[in-house]
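Every protein chain except one is present and positioned as in the full complex.
As written, the chain order gives the labels A and B, with residue 1 at the start of each chain.
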Amino acid sequence: MIAEFGLAALWLAAALALLQLLAGALSLTSGGEGFGGVVRPVAIVQGILSLAAFAALVLVFSQTDLSVKLVVENSHSAKPMLYKIAGAWGNHEGSMLLWVTIMGLAGGFVALVERRLPEKTMLATLAGQAFVSLGFYAFLLFASNPFARLATPPAEGNGLNPLLQDPGLAFHPPTLYIGYVGLSIAFSFAIGALITREVSPAFARAMRPWVLGAWIFLTLGITAGSFWAYYELGWGGWWFWDPVENASLMPWLAATALLHSCSVLAARNALRAWTVMLGVVAFSMSMVGTFLVRSGILTSVHAFAVDPKRGSFILVLLAIYIGGALTLFALRAATVTEGERFAVTSRESGLVFNNVMLSSVLGIVLIGTLYPLLTEAMGEKVSVGPPYFNPMAALFVVPMLLVLMVGPLLRWRQDNVGRIRKGLIVPAALLVVGVMVAIVIAPGKVLPILGLALAPALAVASLLPLRGRELRRVKLPLWGMVVAHFGIAVSLFGMASDSAFTVEKLVAVPVGGTVDVGPWQVKLGSLEPVAGPNWTALEAELQASYSGATPTMLHPQSRSFWTPPQQTNESALLTRWNGQLYTVLGEQAEDGRWQLRLWWKPFVSLIWLGGALIALGGLLALLGRVWSDLRRIIARGKIADRREGMGR
Amino acid sequence: MSESATPKTSRWALWLPLAFFGAFVGLVAWNLIHPASSDVPSRFVGQPLPQFDLPAAAEGRPGLSRADMANGKPKLLNVFASWCVPCAAESAQLAQLAAAGVEVDGIAIRDHKADLAVFLQRNGNPYARIGSDDVSAVQLAIGSSGVPESFVIDGKGVIRHQHIGVIMPDDVPKLLAKLQDAGR
Partner (left out) sequence: MKRLLLILAMAFAMPVLADDSMPPAPYAYRQLENPAQEEKAQALMVTIRCLTCQSQSIADSDASMAGDMRNQIRQRIAAGEDPEAIRAWLIARYGDYITYTPRVTSITWPLFAAPLLLLALAALLLRKRFRKGGE
């Protein structure tokens, strides 16, 4: 019954999305204004129904209801409860249901609270949201029904891919999805603003918290995904420029650019058409990424098994939504002026530079990801990988970070460098010293040298906007900016340090043997068989001591899952303030020795700490914005009350 | 500052995003209609085999060297392994080719002698010679990217054709034709 309830809720939500679209569209026509009142309540109910459908799927999975096809294909009764639940979104149909649920909830939330823009713009926005949702509802109901039943339920399910049976990965997809799909709000806002010709600072201020919210989740999702790949894949890599990783990076780059251009539009009424376009592009990148992953036209380690029919369906949706939005943009933006001009030395210029660089990185990632498809069409297979992406991205990121040191210190409209020269002495000196030191300690490694030299200077420069202010009075959005920019410096240092100083040891050792890796001595103590709920493993006990200190135990495992049968290496990590010891147990050699893979990675954890700081910065900014909005609403309410009181 | 003084974006620029998107849709639609094959064909077709000398992999069959391959007669070189599940599926076709007078030589990749013996006993042994390639050295040297793969070699030891994947019954006449070409 639960599955049928879920399916019914899904159909009903789709019907309401249609109603929301029609009522919203009619309310924009002359004489149709009466329909406007329906839109917000419908959007809210639609959100609740989509959530109900999703809850039904989670319930079906948690009960391992083997009459549901999706459960049979992706679950197993012997799985721990956490992975039974995570199984609900660890597959194509379930994750698409999560997609429409987030779209529905985001739309409902906007309908509930967002009242800063003219009502017409809001109605157009909500109609736009419903229009996009409808396509994905259709995709679910006609091509990916998650609630389909089997005529004859089998005795047992196929199980979930062992690599996905990890607490980190259970929550990684929902986090990333909230980010991806949250950007749909920016997309709908852009459409609403284009339709009603309402591109204004108020529009930017209204859109910004929504973008910020999605961006925080996206940042966390990417950071967590990178960490997951790092410890789960067993080779110590944390970013591979794999198509699926690129698909998550592209919306992030667009959203980051959008956040910054929103500031320009909100403060100075400039970059109007550009900001609207980024609003369209950010969510478009989410959809493009989803298409690339689901259609299977790019080979990826993350491949969802391929179904070209579903690929075509999503491509049609893309053509309608992105093509439609960009056509609307081309037609309407001609009437949108770009807004105020500004001097070369000004806050706006810094932010424009940021936008140009971020968009260029986005362009590089997109071109590099798609290029193999282009050459394939010409009959040649080529691979584009890290040796292309790393230097090309650095080409734009390095100048961007240099400008980032100065930009936040500049005034809007016009400024002169002389005013801020004093504050920049320290970071400039750090930069020069950093380059010299880095050349000495990491000779010949160009990108790590740049990273090692830039990071400390950037860290100091990112704090400069706080200089000469009374810290208790500094507003939250400014704290947010400082923390996020500081996070970039932290993350950059981790990346550079990992690639410059990592020590790798691949060795075969007998039980009782010792290996040196960097400052560590690692002794292979013993090997024990261990068993989990749906796996057995061989577990090594490693005694690792840092420069002769008391040893700490690590327990890497070589795991064998039986549903489906597969082997994985479970790495064991030991984190110190100055880096991580990364250990993997390999196979037994013929002479009885055991293969160990050991890495000492100085400061590698700063990569993800930095990512978390960037997200925290976003959160602070969001709280600051929401708080000041709330205060404004309350204040306005009081004034209204007073007026009412006086009128009496 | 008045509205008239503020710059407008050039009209053509506004259509750029749509143009890029159109190009993207065209590209991926082409790729959806013509799905890329996951095969990585060898660039070594047309080139003479490199020098190699592999020890025997099975009882009663000699090993395989370049000199054995270039003795004036076209041959089929089959890259396989007993642990490769699909490889068993082509044994009937290999036997058919051998029955048609083709000399089929094998290279067993990363294989234990005992496993290979069981494999040959179960699936038949169409091979004249089987070389044992424990570190995929010859496989890499001829540009083979997996098992099973088969190469048509002419009498001078030049690779004339590569067949990727299992030899299906329909492939037999095609391979016979290629072998005949190679013999000319």
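In the analysis below, contacts are C-beta pairs under 8 Å (C-beta built on N, C-alpha and C of every residue); 3 or more make two chains touch, one makes a residue touch a chain.
Owing to the predicted nature of the structure, the values given are computational and were not obtained by experimental measurement.
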item	value
Full-complex contact with the absent chain, from A:6, A:90 or A:556	A:90
Options B:142, B:166 or B:182, residue touching the unrepresented chain	B:142
Residue among B:42, B:78, B:91 or B:123 that touches the chain left out of view	B:42
Touching residues on chain B - with respect to the absent chain	7, 9-10, 13, 40-44, 81, 83-85, 109-112, 115, 134-137, 139-143, 145-146
Interface with the undisplayed chain - residues on chain A	73-74, 90-93, 158, 161-164, 233-235, 237, 240, 242-243, 299-307, 310, 338, 341-344, 349, 352, 356, 359-360, 363-364, 367-368, 371, 375, 378, 380-388, 392, 395-396, 414, 504-508, 560, 564-569, 586-587, 589-590, 595, 597
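Basically, only the chains that are shown with their structure count from here on.
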item	value
Rounded Å distance, chain A centre to chain B centre (Cα mean)	39
Parts of chain A lying in touch with chain B, wherever the complex brings them together	273-274, 277, 280-281, 284, 288, 291-292, 295, 297, 299, 308, 311-312, 315, 318-319, 322-323, 326-327, 329-330, 333-334, 337-341, 370, 373-374, 376-377, 381
Complex contact set, residues of chain B against chain A	1, 3, 5-9, 11, 14-15, 17-18, 21-22, 24-25, 27-32, 34-36, 38, 40
